[in-house]
Structures are given as C-alpha cells and as structure tokens.
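A quick write-up on the structure given underneath.
Here the complex is missing a single protein chain, while all its other protein chains stay put.
Order of writing sets the chain letters: A and B. Residues in each chain are counted from 1.
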Amino acid sequence: MTVIERATLIGKRVPKMDAPEKASGKTRYIHDIDVSGQLWGKILRSARVHARIRRIDTSRAKALPGVHVVLTAADVPDQRPIGVNKDHPALKGDKVRCVRDEIAAVAADTEAIAQAALALIEVEYEDLPVIADPEAALAPGAPVINEKHADNVAMRFDYAHGDVAQGEAESDVVVEDSFKLHYVTHCCMGVSGVIAEFDASGNLLLHSNTQVPFLHKREFAEILGIDPGRIRIVQPPIGGGFGSKLDIYPFEIIAVYLARAARRPVKLVYTREEEFLASPTRQPVILRLRSGCRKDGSLTFRSVETLHDNGAYTSWGATTPFVMMQTFSSLYRVPHCKYHTTVAYTNNPYAGSFRGYGNLQATFAVESHMDKLAEAVGMDPLAFRLRNAQDPGEVTGQGMTFKSCGFKDCLRSAAERSGFLARHAEYRAAQGAGGRVKRGIGIASMLHVGGGACGTILKLDDFAHVTLMTGASEIGQGSETVLAQLVCEELGLPLSAVTVVNNDTDITPWDVGVHASRTTFIAGNSAIGAARKAKAKILAAAAKKTGVPEGELDLVGGFVVRAASGEAIVELAKLLRGLHFSDKAELVMTTHYYEPPSVHQDKGFKGDVSAAYAWATQVVEVEVDLDTGIVKMTKVTGAHDVGRVINRLGIEGQIEGGVVMGQGYALTENLVIEDGRVKNPSFRDYKLVTAPEIPEMDLAFIETMDGEGPQGAKGVGEAPAICIAAATANAICNATGVRIYELPFTPEKVYRALKGVAPKVAWRTRAAA
Amino acid sequence: MPDAGALERYAAPRALAEALELLRDGDATIVAGGTDLMPQSHSGKARFGSLLLNIRRIAELGGIALEGDTVRIGALTSISALLASPLVRERLSILAQAADQFASEQVRNAATIGGNVCNASPAGDTLVPLIVLDAAVELAAKAGGGIETRTLPLQDFLTGPGRTQRRPHELMTAVRVPLPPAGFVARFYKHGTRPALDISTISLGIGGVRRGDRLERVRVAFGAVAPTPIRARAAEALIEGRALDAAAIEAAAEAAHDEVRPISDVRASDWYRQELVRNMTRRVLAHVAFG
Partner (left out) sequence: MSRSVEIEFRLNGVVRRAAVRADMSALAMLRDVLGLTGTKYGCGEGECGACTILVDGASLNACLLFAVDCDGREVTTIEGLANDPAAQRLQRAFAEHGAVQCGFCTPGMVLQAGRILARAGQPDRATIQRGLEGNLCRCTGYKKIIDAVEAAAKERAA
C-alpha cells in the first residue's frame, strides 16, 4: 500500500510565486508595456494655485509636428466630475483650485514631442486668493473654493456614545492637547501610468495599475456613457500600491479622452516629480483630544474634534474619519466618547487613501494621551493600558463585537520581549543625567478593521493543475501566494500545481478591490469556498468510482486517499481525466462568492463593521541626540494578533515594510506644502528611510485563530505602520521628558522642542471658541 | 525629457590639448560623471551649450600622485577612487571621511572630484575637507600654441553657488593638496539622518596640528552656511595655539555660531543651522583636540 504523507503549507515560509520573474527583471510593469500604434500622453498642469483661466491657446501646440491631439475642457463637454463628492472634473475649464490641476493634455508620437507641445500652450490666468489653511477656509466670508460647497465644508462627521459630560464629572484626571499631523505621500517605486485603447467597435481596454478594477469599470462606463460590459481592465504587475490606486484620477480619464480623440492607443506615465505633485497624500489632520480617567486608571471619557484639510477636491482622505473614530471609540474601553470632524476645502493637494487610513493620525493622539494619563495617575504605561484594553467577547460603544481579540496578549508579549518596564524606568531616571545622547522606549497599540466581498472561480484541468481566478489583485503584498496556499491546503496539491489569474476583469469575478487589509481574509475565504466545492465534487466522483464512502476519502499529495490511513486510491489527475473524457464529460470548475458577516453602520456610525479585527502592540526604542535633535530608531518590537499565520515569510515582509513606512512617517518623510505649493517634489528632499537607517525588528505573532478567518487568519496589511509614530512620541518623551505633539520628528523640530522654542500646537476648536 | 537647447555636437577627446582647443572655440558644456549635469538639465537648471564635451576619456586628468610635498588629484578622480586610495585614506583622511559620506556607491562611482569642485554647491561634500587641507585648483587653457596652467586656492576659486573663477575656455585639471605636516588631525561632520545619500544641512571640518593640549595651524570650515563653503576665521583665531579646555572650546563654538550667516530653506532654518554650527563645532573640536 502506498501511503501519501500529509504536508501543509500553512504557517510555512513560502516564497512569493512571482519573485523569480521580478528578481530577474523580466516582469513587465505598465512602464515596460508598449502597444502597437501607441501615442504618448502628457498633461499640462496649472502654474497657479488658485486662479480663473482667462484664455487657453493650444494652436501652437497643435501645429507642432508629431502632435495628434490637444485637449482642453472645452473639447470634452461631456465631462462628469469624479471623486467621493463628485466635485472633480478631469480637465479644468474656467478655474484652477490647486497646483496639480490638469488644464490641457497632448497626445503625440513621442514623449519628447508631447513634452515640447506642452510648452507651446499659452494660458492666461487671473489669480484668486489662495486658501492654504483649513481654519482660514472655514472663516466667515472666506473665498469659496468649490462652488457647490459655499461654506468650504466637504464633509462633516459626528459620532457619540455615552455622555462625555458625565464621563468628565466622574474623572479624577483630565488632559487636553492639540496634535498636528502632516502630509506624506505613497512614493510607490513605480510611478503612475495607464494605457488606454479603443477597439474598432468602441470598446475600451485599459492597462491600469488600479487596486479597484471593478469599481473603475463602472465609473469609466459612467464617464464615457457606455455599457460597463464594453470596458475591460487589465492590470499589469504594480510597482507598489499602499492605497494610492484606490480612487480614479484625472490622468486616467485624460488618457481615455486622448485615446478616444486620437483613435489610437495612448500611454501616459508620470515623471517622479509629477508623482510627487499630482498623487494623493495621507490625510493631514489637526486634532484636539480631551481625555479623562479615574485614579484607578480606568478611562472615563474621550472627546475629539478634528479638522481635515481636504485640499481642492474630495478623494478618500476625506472619509478617513470612519476609521479614526473606531480608534477613538473602541481601541480601549471608553464609556463615553464624542467625535466631531470637519473636512474643509482648501487650495492644497488632496488626500487619498493610504495604508492605515486615518488610523496613524488617531493612534498618534490617543496613545500620546494614554502615556500622559498613566503618568498623571502614577501608573506605568503598560499597566494603564492593560487596565483599559479590550477583551474577547466585548461589544464596544460603537457596536463592534470582538469575537477574537489578542490585544492583551499583544501588550504583554511586546512589553516582555522588549524589556519595556525596566528600560522605561531606567531611561526615565537617566533623563537628568549627563551625556548628549539619550535613550528612550515607548509603547503603542492599534485596532484595525477589514472588509468587503470577493468572488473566486476555480478550475482543475485534466492534469490536476488548478487555475484560481480571483478578483483580488496582487499589489506586491503576496496575496496570490497566500490564496494559492489556501487552495493547496484544501485540495492536497503542491504550490506548483496552482496558477493564479487576478488581473483581467474579463476573466476574474467581481471584487471590491485591494484595500482595508482585506485580501487574505475575504479573498482567502472566497478561494477556500471554491476549493471546498471542488473537493466535494471530486470526492463524490471518487466515491462513485471506488465504492469507498465520500466521508472516508481525502485529497493528499495529488492523490485521492483513505482519510484514516493515507492509503492512495487513485491519482487525482487520473480521476479528473476520467471525469473529463467519460460519457458525461464533467469538468471540475467551481465558483464561490464570499460576503463577510459584517453589517453596515447605522446613521450614527454604529455597527459591527468588520468580520474580524486585527490588533497589535509595538514598542519603539530611540536614541535622541540633544545637540542635533536627530532621533535614531534603534529597535521595534512588535506583537501582532493576525489570527493565524498563513505565510510566515509573507507576513513578516508585510510587517517589516509597514514598520519602516511608519518610521518614515514618524521621523523623515514630510511633503512640505507652502501656500498650496509642494516645495520638495523629489527624493532628494522627501526622505524615505534607506537601508542603513532601519531599526532592529523583533516580531511575534499572536494566533487567536479567528473563527471566521480563512484557516483562522485576519488582515494585517495596514497594521504595522499604524503605531510607530505614536510609540516614537512616547519614546522621545521617555528619553528627554519632552512631549512633541506634531509630526514628523525631524531633527529641527525635535531640537526646537528640546530647547523649548517650539510653539506648542494650539488649535481652538469651534466648540471651544 | 530635458530641453536640449542649442546642443549640436558631441565630442569625447582623449588628449587634454584637444579638449582645450574645443573649449577655446566656445559655448561648450563639460561633462565628466554626469551626476550633477543630468538632473540639472532635466530640471532646466542647466542648459546645454552647442557642444557637449565629454572629458572622461582624457587620461591626463586621472590619477592620484604624490609630487614632492603635494598630492595631485586628477580632476577625473571618482569619489570611489578617493576612498580606495591608500594615500588619501592615510594622509588626507578628512577627505576620505567626506568621500565615505558622499551620496551612494552608484553616484560615488560616477561623480568626480573635479565635478564636485566646479559644481560649486555650498553643500558640496568634498569642498569643506579640501579647504581644511588648504587645497588649490589647477586650471589649464590653450592660448596660442601651448597649454597654460594656473593654480588658485580653492577658497578663492569658489565665488558663489554654482559659480567659480574658471574661465569658459579653461578646464579644471586637478586638485593640489599640500601634504599635511606630522601631527595633523582633522575630522569631518555632515549633518543628516542618513550615513550618506543626503544633502548636508550643514557640514564642518576641523583640522590642526596637535602639540600637547594645543592645536596649531588650525582650520575650521563650514559647508551649507554661506553661498560658498567658508572658513570660520574668528573661531580659528580663538583656537590657534591655545590650550584647549572646555571653556576654550565653548568660546570657539560660540564664535563659529556668530560668524556664519546661513539661509533658511526647505531643509532647515537659518536658526537651526547656526545652532548646529555651535553644537557640532563643540563636539568635533573636542574630538580633534583630545582624540
């Protein structure tokens, strides 16, 4: 008897399936693809921040040899505004509101000709007053930026549970501070690009880097006024996402307009400078937080007001309060909580979605206050947090139900492995001692959601090779490997037996897109569902053929085996061929659509919005140079409740990358905007973290085996970036006794704070005014 | 795509004389490593002349050699070659320190010392150590039949951001560095959060000959605090020949703070640059004085 050994890939270090292609330079990104007959598109952006366009003359550009099409808003009268508020026309006609505003576009034979043509377009502007500050935008009589919003308010959010007045009355300690969070941007290594082409029947094919192809398809259909079925989106491998490709942007629509007008394919790729000027940013926030607790350390209330600089148009950044309020209301047990946000139009760049989606900002403020409150009641930062941390089974004031929750384990694990308590006490005691370099340690935690729905089609060919068609895009995070692993686990096949197709809307089933740390959880469950259906079909056929009851069969190592003994009964490929070529000619092809058991929020933003919630605690250690203000991040200890580890190599990579992105947010990255203009649109002055700067990283996984998760897993993609800045703030304070309320902790900002010459962030909320 | 402007011709001569003749004909843009010129031409900061003159194939412009008491560093010497040179590492160690903090390996392999000097950035990484070392710039030109050379102190050669005393028909051929006397110690400091790949917020170099607790022939130089790298003469005067204790070091640091006039830009404010000048002068001077 041949016994087939059962082997699992779950929890192993599985190399990414696409890594060999990528490491050998063979992978073709959007920049590497050329289409026969293709023209090059280029966009003319506004030279002014806020102005009326008096006149645009494109005649000289049109006359340049090699130029096929020059478009302005006047040439596309059928424009439909895009964006979350539908306030954003791709080509701006009478008015520009932001330096990134697109006012004309060229399609030409070469990139150089297109560029030269831009220089020949004459634009006459009439300047309007620039509103570069959201507070000024809300002042009575402020110039109106978007005509449909005369009060310059793009959105408002109000949330409450309990009664904060009562909570305050019950408090022994109350603290209140303002915090200021800055602009950063995604800096995907591959710049943005798109290729648009129409076939002879007018069907649109887009080669696109979008993270949300099915939402895009619908939106482009509306923009072009055609049936969505006539639009196909193909996604080449993407040079980084991080949330940046979640919205539809003017350049994509402009490429489509150019292709439509030229009746030729049009490729449009950004320069790095353009990428800095015209990509979305992380949402900048001014935040006022008032919190209280009792002497025993229990939190009593939290009252938050934030002001979001929306920029000139509304993209996903405006909706980050959805995620921020979850941290305010539910990271810790807070009996009374109130949150108000105003999102104000300005002439600044607009914010989009960015890994963490508002949570970095909210966590920065909340965790700074957790340290301050702990200090005020004489508790150590760990005990104070454990006193207020959520437990499994808890239902929060916002209606979230934590079916699995490893928060306290995360806190204990990260603290223990980093020696947090002893170091915290030691560094604190050394604050007044000599030496120009001070060491500090800080702790912070986070809660994050994940959601959406996803479909899978799975087929097995007559050699038992599986093709998994999923709507979940691969954006470098390794989702295709994880999905293949989950399918292999169900079907008892090696990874080499699986091909994942995830990049063509004509093939893959519907998916809401890659975001919200959702792919492993949602697409994973969908893939498992399809694989289980396939397995049931195969075992039923095997039972019929062999006479062994279905319940006693299993799939292992490419064979149908007796489940109890592992004895091989029939080779899977052979069984499948038998099915294909029998009289009934059956194919094994299944579909599964997974919709998580979460609910939509009610009007008060309450409800169990996520099927599972991810938790993490991170401890950051720093050295602060008192002579220069340079903060060196020396070590990060992370404990992550990920449900279950599916691919250890992949999840470590996600977390390490997120930690370093968080390090950049905390210490080095700063998109400087002055009077609406980006002052540092290059890697020379926008500082990403480089290899020599990374901290030592020690990661632990808390496996809470979420009942709803695929193999028990939960989402993790966004989590690691979220607490780093907050923990760094606490570490700097531990090192120096100085708390800084504003990011990033660049050397000059830290030095000023240490010298006591930095003005403390002060924001008088409307409520307080 | 950069605007190629008036660019019509390209030449890559192998002999210095040929290059000088081409320069004499006028309107040439000189390229060696290309690491400054390429991005400057992309951003429109630099416009090409009618001739792109690639000097990288001129053997006479390479090499690091000891000529008597002077180290002659050919203008084409790459930053990597500086780092690899035992002569530079052992005798001109402050220059090796700066070379180590220069951009990245890819850039160090291409960038040349001649390019760094002629680009005349206030933050140019090799300039501060070269000033501490009393370096001079060797220029050649073809006038009439032969090649004429002249040598200028580096300090005089640099006249402003991107501006030098090089005449349009001249080519910088070498940096000449007198061998420092025995007992000479020097240190370089570049402010930034990265080990290299950073444009300095400020840089500083301090050198001197150590005699007991005193420093003689003191040089204190700063980058990125003025239109050109500068010497801090007041600070130097307070150190020269004096016994260095904490108070003397503090006085020199204060003097340096007071004599620099930096600007504010996207990288740092003038105030912060001045603070750094004081604090790091204090720290680096202590290193130089006490090892």
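Here is the rule we go by: a contact is a pair of C-beta atoms (placed from the backbone, for glycine too) under 8 Å apart; a residue touches a chain by one contact, two chains touch by 3 or more.
Quick caveat: nothing in here was measured; it's all calculated off a predicted structure.
Trainee: Based on the whole assembly, the unshown chain contacts which displayed chains?
Mentor: A, B
Trainee: In the full complex, which of A:P89, A:P237 or A:G709 touches the chain missing from this view?
Mentor: Checking the options A:P89, A:P237 or A:G709, the one contacting the hidden chain is A:P237.
Trainee: Which of these, A:G225, A:G432 or A:P692, touches the one chain of the complex that we don't see?
Mentor: Reading the full complex, the residue touching the unseen chain is A:P692.
Trainee: Which residue, B:I113, B:L158 or B:L197, contacts the hidden chain when the whole complex is considered?
Mentor: Considering all chains, including the one not shown, the answer is B:L197.
Trainee: Consider the whole complex, including the chain that is not shown, and state which of A:V660, A:A725, A:I740 or A:L754 touches that chain.
Mentor: The one listed residue touching the chain not shown is A:V660.
Trainee: May I ask you to list the residues on chain B that touch the chain which is not drawn?
Mentor: 2, 4, 7-10, 12, 31, 33-35, 38-39, 41-42, 48, 52, 54, 56, 80, 103-107, 109-110, 194-197
Trainee: In the full complex, which bits of chain A touch the chain not displayed? Write them out.
Mentor: Touch set of chain A with respect to the missing chain: 13, 15-16, 18-29, 31-32, 186-191, 237-242, 271-272, 475-478, 649-650, 652-653, 656-661, 682-684, 688-692, 694, 697.
Simple rule for what comes next: only the chains that are shown with their structure count from here on.
Trainee: Between chain A and chain B, tell me the centre distance in angstrom, where each centre is the average of that chain's C-alpha atoms.
Mentor: Centres of chain A and chain B (C-alpha means) sit 44 Å apart.
Trainee: Per the contact definition, I'd like the list of chain B residues that touch chain A in the complex.
Mentor: Listed in rising order, the residues of chain B that touch chain A are 1, 3, 191, 193-195, 197-199, 201, 266-269, 272, 275-276, 279-280, 282-283.
Trainee: Mind listing the chain A positions that touch chain B in their complex?
Mentor: Spelled out, the residues of chain A in touch with chain B are 111-112, 115-116, 436, 627-628, 630, 632, 667-668, 672, 679-680, 684-685, 687, 690, 692-693, 747-748, 751-752, 755.
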